[in-house]
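Step one of this worksheet: look at the structure below.
Note that one protein chain of the assembly has been removed; the remaining protein chains are unaltered in position.
This part shows chain A:
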Amino acid sequence: MEEKFARWNTLFLLYLKRDWKKIMVWVLGLGLFSAAYVPAFQEITKGQGLIGMYETLQNPAMVAMVGPTPVETAGEYTLGAMYSHEMLLFCGLFAMVISVLHVVSHTRKEEDLGLIEIVRSFQIGRQANSLATMLEVVFINVVLALFISSVMMSFGADTISVEGSFLFGASIGMAGIIGAGIALVMSQIMPASSGATGSALGITGLLYIIRAGTDVSNVDLSMMNPMGWTYLTYPFTENNWIPLIFAVIFSLIMMAVAFVLEGARDMGAGYLPEREGREKARRSLLSVRGLLIKINKGVMISWLITFIVMGAAYGSIYGDMQTFVESSEMVRQMFSDTGASLEESFTGTIMVVMIGLVSILPIVLVNKLFGEESRSRLSQLYATRVTRSRFYWTTIGLAIISGLGGILLAAGSLGGTAIATMGDKSTMGVMDFLAAGFNFSPAVLFFTGMAALALGWAPKLGKVVYIYLAYSFLINYFGGIIDLPEWFSKTAIQSWIPRLPLEDFDTVIFVMITVISISLMVIGFLGYKRRDLIEGA
């Protein structure tokens, strides 16, 4: 035992000290995200809100996303019941993901980086690092659980009981610990840290999708799912602590398995062999375009899938929209009627939200070129006959195509799902949805142009584009609730564009913003062509 875990406590204290800032952000960020929406939910419950939400969340598509509720009639649906129904699964999922990332980065990642090698050369046990990391994660999740419980209780809301608050917090904390256990096992099995992160997150995603299926078909089956042991505790309604006991046992088993696996392997090795790659490159890789597509493939595919899922999620609401919108004063105000049908007004608003998300992908792609530059990965390529112009315009082209493709997928999936759930009640066709989406393409181009401008002249400011995007997103999101002065809301680029199908298409604005965006890209190119490339920055 001694040679395995010696001086784990030294490492444990060292890690708390080293990570304290990260721990603060983790606990405060996730804690407030999980617990602090109680007042906002109180707002929704006013009037017929609870009944409206209850009906909306009975929609199988919503159950697949947020999970089931044990409440059987709308009348018994309280604030607490709604809060845990809507929030618990997602917050637990976040807790799992963060714990997975933390565990892998402190165990397998440090092993890959060679840090563990140095640590092991001191008088420290062979597995002390894993133990210390695990205990750190458990400690963080316990603090998180207590923090969430106390924040929730502090609102003093009627149906947010003390027991329920503790159970709610404990369920989220437990979700984190389950994630940590899975991550530690995968860290032993996989040949490198990226594989460990990927497979542990993959398992988390798989558990989520499996429970989506079983929640809709038969909730009892979800009780066989480790992820089910978090949100099926039903805080504020059934207050069932038993799933947490399963979760504790599961986590202990995972940890034991991980420690046995770790004890039996060499440092730096895994149980799965590293998959062999290609000896020669495929023809499709052999160009700047091929290379840029290859290195951006992962991020592009995951974002495009996100757009589809997001469109489908919002689209599924259309069926129950009438009840939903009429249920709450606040929601009604957001989709204030201007004589148009409810679907049309909802489409106009939701499209702004979706366009905000779609705009992220092109910015990511443009910023990626600078990321590659500053990591010196391109230095050997700059010394070939490939022009800077080729790197720049290929990147911009890829960004524009992904932006437009993102609109197509998001608007198409929104329209498709909406029409499917509304049946013959629908007043809009798929083309109406696509028109509403592509109407915003100048905004997407504008964000791409801003990123391009930064890439050419001040590449370190590339991240500022995200801040402007977030800013204009918030202005548009809340512009419907609070009355903002005209000039103020016009600081967001989307505000210039009329919202189809509510308003009429404006050709002049459409062309003007497009021209401005393309000019930004050209100006960016002039800078990119002549500036010093920044390597190793």
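The working rule: a residue touches a chain if its C-beta (ideal position, glycine included) is under 8 Å from a C-beta of that chain, and two chains touch if they have at least 3 such contacts; residues count from 1.
Definition applied: contacts and distances are computed from a predicted model.
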Look at the options "Histidine kinase", "Winged helix-turn-helix transcriptional regulator", "NigD-like protein" or "ABC-2 type transport system ATP-binding protein" and return the one that UniProt uses as the protein name of the missing chain. "ABC-2 type transport system ATP-binding protein"
Selected from A:Leu89, A:Ile177 or A:Leu291 as touching the chain missing from the view: A:Leu291
Residue of A:Ser154, A:Ser194, A:Asn218 or A:Thr427 touching the missing chain in the full complex: A:Ser194
Given the contact definition stated above, which residue among A:Ile209, A:Met267, A:Ala281 or A:Ala458 touches the chain not shown here? A:Ala281
Had the left-out chain been drawn, it would touch chain A at residues 191-192, 194, 274, 276-282, 285-288, 290-291, 294-295, 298, 375-377, 379-387, 530-533, 535
